[in-house]
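A single protein chain has been omitted; all remaining protein chains appear in their positions.
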Amino acid sequence: MIIKAVVWGENVHEQTNQIVADLYPDGMHGEIAAALNAAGGITATTATLRDPEHGLSEDRLADTDVLLWWGHAAHGDVSDEIVERVADHVNAGMGLILLHSAHFAKIFKRLMGTPCNLTWREAGERERLWVTSRNHPIAAGLPDHFELEHEEMYGEPFGVPEPLETVFLSWFPGGEVFRSGLPHKRGAGTVFYFPPGHEPYPTSPDANVPRVLATP
Amino acid sequence: MIIKAVVWGENVHEQTNQIVADLYPDGMHGEIAAALNAAGGITATTATLRDPEHGLSEDRLADTDVLLWWGHAAHGDVSDEIVERVADHVNAGMGLILLHSAHFAKIFKRLMGTPCNLTWREAGERERLWVTSRNHPIAAGLPDHFELEHEEMYGEPFGVPEPLETVFLSWFPGGEVFRSGLPHKRGAGTVFYFPPGHEPYPTSPDANVPRVLATP
Amino acid sequence: MIIKAVVWGENVHEQTNQIVADLYPDGMHGEIAAALNAAGGITATTATLRDPEHGLSEDRLADTDVLLWWGHAAHGDVSDEIVERVADHVNAGMGLILLHSAHFAKIFKRLMGTPCNLTWREAGERERLWVTSRNHPIAAGLPDHFELEHEEMYGEPFGVPEPLETVFLSWFPGGEVFRSGLPHKRGAGTVFYFPPGHEPYPTSPDANVPRVLATP
Partner (left out) sequence: MIIKAVVWGENVHEQTNQIVADLYPDGMHGEIAAALNAAGGITATTATLRDPEHGLSEDRLADTDVLLWWGHAAHGDVSDEIVERVADHVNAGMGLILLHSAHFAKIFKRLMGTPCNLTWREAGERERLWVTSRNHPIAAGLPDHFELEHEEMYGEPFGVPEPLETVFLSWFPGGEVFRSGLPHKRGAGTVFYFPPGHEPYPTSPDANVPRVLATP
């Protein structure tokens, strides 16, 4: 069975930040979709904030198994109507993976019911992710821990409901920890927050990240 | 320590349905508040939909430990601004108990992130509640099961996230079951849904119901 | 990928009760294995109490993805050494499905850490199972509820730890309810208790039961 994925990106930093534009000529959403298509068993397409209906029409969502959401600078520009539409599709069974700063996306706060606040520091730090639930499908084949060299620090306290399981825990050199792989079910759909992917720090070189994203 | 409770009621059926008006001359909210005040250790006051700010000003919520919410016919009349205000106070630590048809209250759907749908039938049926988590504080001192004679049937599937624990399960003679005591944490606050209390069927005669409501 | 399943049966009632022997000429374990083999994608074999090492040698368990356990009359005859061996394999990733009276099997109590007590009544009653977690893989494709005509009643309170999710709830005409589909993770393995299957009441005619058993 082929999983149908849509990678949604704001496509803002790519237009306004030359470093980001150079790193991701097809946009971060394009890069993520390419990694998913390369993983096998997945057909990934892209959608962005500036598309009509943000690229998330009723018909397209009805034909989507998993939606990946990358947002950071323009959460407020996402239409409330589209947020409700996405929430309806999650409750009806669509998977939703929130990437990086999407902890503050309207759709994540809408589905969690909490402020989704966290502490943060942008210093290009090493992040070490520990696997704490070995038999969760999303951790299949991963080592006990793996590292990303240049990440933004996201730390506890993290204002989300208790997840079904804590799948990853992150360690940062500055003394912080973070529950960095959290599955929540909402209706018949699963919501998974996974923070790596700060825009000027390309995480794709680490083979473990696309492996995580390609799982559901 | 005295727990400060506010019992919020729509106060709609009491004005429009003579049976309800006769059963609850002080309103259902007034009856519940009286039962809580009689329980000891609690100071309960009331608030209703028609009060300014629905009786839920910032100052009053800041001075409230637990808010009990009874709603059925007028969910749509509750202001979105007040819903956000109550959600903020729950996330900051206020307890919230949803009674009866409040599974469809805006504030419950806002905090759960799901449609909160269920099946139902109004036939004045016997409901038997089984205690499935004996050491949850809310079940302290309750027998293995207890019955309410004339309840509306609320049944599975119930569209809410998995709770921290399933504290009560209800049995109905028509073949339905229902997870009828569900604690969810949201931020620093606990949300508890407890369905007994259909308006024309007075449940207060059963001593176990006020015992549950008086717990937090 | 083919799932390698072993169906373990006491094979006691089949030898001592003529009704059971006539109903299941190949034993209940044989009948269950045949249903799994017919489901596709599974290779199921059998093992019984009287086999050397109860049919559960180190080598065989190392080559098993899922072990199904049917026990009722002879829990005390199972060797403690084999129980520890099975527990080790579950913690290392093997799935374990406990059927019917296996709630009192040594291996289930060993993995739960609780007495696993429940209430029961043998009266050939109708059992209605409601699906309470629609997107759990084990409930895939099932209707909202389905019925088994002649089951032993198993009811709350059920002395097990809170599961990751409550997947099924059972209703009985006598006024009882039961959490009848409970996944617990232990180490890298999943343990799933599913009670249908009282020996003189053949449940196999209902197509939904093999569908549940064939899932993991």
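Think of it as A, B and C in the order they're written, each chain with its own count starting at 1.
Criterion: a residue touches a chain if its C-beta (ideal position, glycine included) is under 8 Å from a C-beta of that chain, and two chains touch if they have at least 3 such contacts.
Owing to the predicted nature of the structure, the values given are computational and were not obtained by experimental measurement.
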Which residue of C:Gly41, C:Gly93 or C:Pro115 touches the chain not shown here: C:Pro115
Residues of subunit B in contact with the chain not shown: 93, 133-135, 164-165, 185, 187-190
Contacts of subunit A with the absent chain, listed as residue ranges: 128, 130-134, 144-145, 155-158, 162, 164-166, 169-171, 175-177, 179
Residues in subunit C touching the chain absent from view: 87, 91, 110-115, 159, 161-162, 164, 184-187
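In this section, only the chains that are shown with their structure count from here on.
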Centre-to-centre distance between subunit B and subunit A (centres being mean Cα positions), rounded to whole Å: 36
Multi-chain contact sites of subunit B, meaning residues that touch two or more partners: 162, 164
